[in-house]
Structure formats: C-alpha cells, structure tokens
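For this depiction, one protein chain was excluded, whereas all remaining protein chains were kept in their positions.
For chain A:
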C-alpha cells in the first residue's frame, strides 16, 4: 500500500483494498494531502484519532498547544508563512468551541485551514450527550464549508473535498466534525484520491478578455492612476506578475494591511499603506486619482473610511477572484473576475509603458510632510521615553527587512505594519479583518513551523500578550525559535487612544497591569530581558536576535502615545489627521 501510485490508474485498479479504521484513513489522507504539521489538543471524542496518531509520529508532527484557540492561530500563521493549508485537531464540546475565534479570523482573512473535530457517537447526536455541541451549526457562518462525518467510509472523499475547498479559489477555513463511531469503525478503502472538481463549486471564474481590454484602455488613458493591492496577490502567488504590471504601467501602488510585502517596502512605486492608520498620501490621493485599480482587496471599511466620500471622482477597475466582492462596497466600472496570477499578465501585455512622474511626485510630497510631522518624531526620537516606532525602526536595521513580523492587535500592530520593512512576500502576518487580540503569539509559533529558515519576530502589546500567554508552554515544549517582543505601554493603548481623542480622555477600563513578563518567560524556561532606556535598546534587540532559541524582550514605551495619521471613524479618507 505504501508504494501505491495514486496517479497511475492501472496500479490503482489492480491493488486490493484494505481495511482501516476511520482514524487511520483520516491520517493517511492527511499525509496524501502533503500535511506534515498539525496543531491540536486531545480529548474524549477525538481519542481514537489521537490513538492512531501514535503510530504516525514520524510522518505527522503534532504540536500540542495550550488552548485550542492557539491551535487555530498557529495553523493560520503556518498557512500564511508557507502558503500551505493549516491543520487543527480538537475534541468535541469545549474543544470545538475554543476554535471559533480562529476559524472566524481565518474566514475573514481568507486563510486556508482544515479543522478536524471529534464528535460524540452518532447514536447520541441531539441528546445533549457529554461534551456534545452542535459545532456544525455554530461554525456554518464562519466556514467556507463544513461537514459532519458519521460513517468512516465518507472520510476519504470528505477530506479530499475539504483540502480542495480550503485552498482553491478564495481560500478559507473548512471544518470536518467526525463522530466517534466513525473514527473507530473499520471499512475497506481504496487508494486516496485528491479532489480536483466539485460540480457546484467554481473557484476560478472565467477570465474575459473584453474586460481586460476595457481595463487596459482605461489605464492607458489615465493621468493619475492609482493601484490598491491586497492579500489576493499573495494568495494567488502573483507577486512577480504584480511587480511586472506596476513597473510597466508606472503606477503608484498602496497596500492594505494584508497586502504588505506583496512588493518590497522600498520599491519606488510602493507608496505606502492604506486606511485608518495608513500613510498620508495614499489616503488623500485616493480622492484625487482618476483611475483606481483595486487588486485582490475588498474595500474594507477600515480602508475606505466614509464610503459616500470615497474615490467618487475615480473610475474603478476591480480585479478579484471572488465575484461576491465586486460591487459589494465600491462599484466597479470594469470588473475583472479571476485569479490575478492569470489576469495581471493579460493586463500587463496591453498596458502602455509609462512613468507618471508628476503624479508620483505628489505622493512623495505627502510622504515628506508625514515624515516631518509624524514619522521622524516617532521613529528617531533623541529624548524622552522609548517609542514603538523607534523599536521597529531599530529592528528593521538589524533584520534588514528579512524577518517575518507577526503582530497582535492594537497600537503596536499599526506601528509595526507602518514602519516594518518587508523585503519578502508572506512576511507580514497579522489579524486584519477580525482584529483578534491574542493572535500573535500562537500565530508566530505556526509561522516558524511554516518557514523554519526565517527569523520570526512576534510584536505584541501588553494586553494582547495576556490573552494567549499560555502558548509560552507550546514554545517551551516544542523548542521552536520565536522572538517575542512586547511593546509595553501599560495600557490597552488603541482603546485608550480612542478614549483620549473621542471620549474626552475618559479612560474607562484601559489601564491594564501586567505580571513580570520576563519572570513569566523564565518560568517557561524562555530567556528574556526588559529594556526601558534608549541606550540599551539596540543591544537588547541584538541579544534577542542572536539568541539561540526563543527569547522574550519586553520594551517599556511611552504610555500615552497616539498612532497617527488617523482617519477617524465616519470620516472620509481625505480628512485624515496628522495629529
């Protein structure tokens, strides 16, 4: 059976079937799908699968997390750094409900993930059996697809479908709930076959040349074209195609938070980040461009600000693989359905070689203003307490922009995404759509498993770190090398910023105290130190980066600093504030 060639029909038909338990079928199927890493946590209803896993320790590296939410975020980090499908195991009831946040996060950020949950015996379904939760119905709104298996013979086909659905088209999370009887049941199975087609599912819309032509004509006639790019480029592995397009057409390009790294930060046509805490120029000039080319992004409200004052003057070209995104928030003059890996080269072929120097210079003028009024003080202060920006700036110098930066949610996230340099694709990993505090630590663990040769730095707030702090145990046990950098402002900073700006400084429950993080890390046998003086910062960062194995660096930063620029909620992007 081991040497079986699944692509070879002849061999397949001549090989006899064998009898296996549902659990064995599942694990063999995972191996066939190329899985080598699983993040999970055992329990009663998934015990048969864990029992079978005992015999697959060589092929399947199971990482025992400390909370199932951590497993989902680790799987997300793994998927985002590697481009592969993240896999999660959890038991029924509380195990399954602990997955919800991570599944919702993967759904909104289009992360390919397959979650396997154990379920009570099929005969007990609906009886309020011990640890029975209706996980299928709970996860229906937050999964791309889900399915409950009650018979072992269903497993190969369902698993094959799950992987195909999770990674094809616009990726997303899939959940398979397997009742305990199906895990135990022995059935005869044929060789595993991957899924390549589901008749009711069209992951790749047909590319229509006439829209490509319309789009190209519009771009060629534009005086002030502007590209907005998102994670679609990364998900489509279309970084090269994207770069070729913008370079030929000479169009200034700005990124959504999940699109960071699709093109290098320092590329001359990369004009910065969009949205609420994005850069000055890209926000203001969105309302000045004549043709807006959106590629693999979905016009999230954090990007658009007030919609009825968003790019009204511009003709919009929208490239997306998901037809439901076209016209959802912003009406497209020319919709270009399809995988941008396919559509971008077609477009590139038709656009004229140009350089929009004057237009590009406008972005540079805005950048200069932003440097003078915001960035310089944030990234190169010479007196006062440490700032988040200077920490990221020093980190850039030491990592040369080659590290994977995993961020949590809050001020430090915005600062890190704004100032970190991304020379490589798949090196910015953050919870964009859901904004899940507690994401970074487990996601960094997964990211390192997904890209073992990279330096992985988790940038986390003092608040968010305490949400999934227990995953230090996962780091301890797995021996994975993750650099943890806590930017401690002794506040739930982002909420405090809003309370300062919009609630008359009524600081309502944002004052958070923290344990001695370095001591906590020590308790997990993870080395670390705390730094609060400017003269010690670079040394401390070097120590962290040069340390063999995981390291925790707590940096004490200014308590009441605000992230600017900012597009206040309900305002137009051109009303962006510099202070």
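Quick note on the criterion: contacts are C-beta pairs under 8 Å (C-beta built on N, C-alpha and C of every residue); 3 or more make two chains touch, one makes a residue touch a chain; residues count from 1.
As a working rule, contacts and distances are computed from a predicted model.
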From the options "CO or xanthine dehydrogenase, FAD-binding subunit", "ABC transmembrane type-1 domain-containing protein", "Octopine transport system permease protein OccQ" or "Acetolactate synthase small subunit", the chain left out of the display has the UniProt protein name "Acetolactate synthase small subunit"
Which one touches the absent chain: A:93, A:112, A:205 or A:250?
-> A:205
Selected from A:117, A:146 or A:253 as touching the chain missing from the view = A:146
Among A:328, A:454 or A:547, which residue is in touch with the absent chain?
-> A:328
Residues on chain A facing the left-out chain by the touch rule are 136-137, 140-141, 144-148, 165, 196-202, 205-206, 322-324, 326-328, 331-333, 335, 337
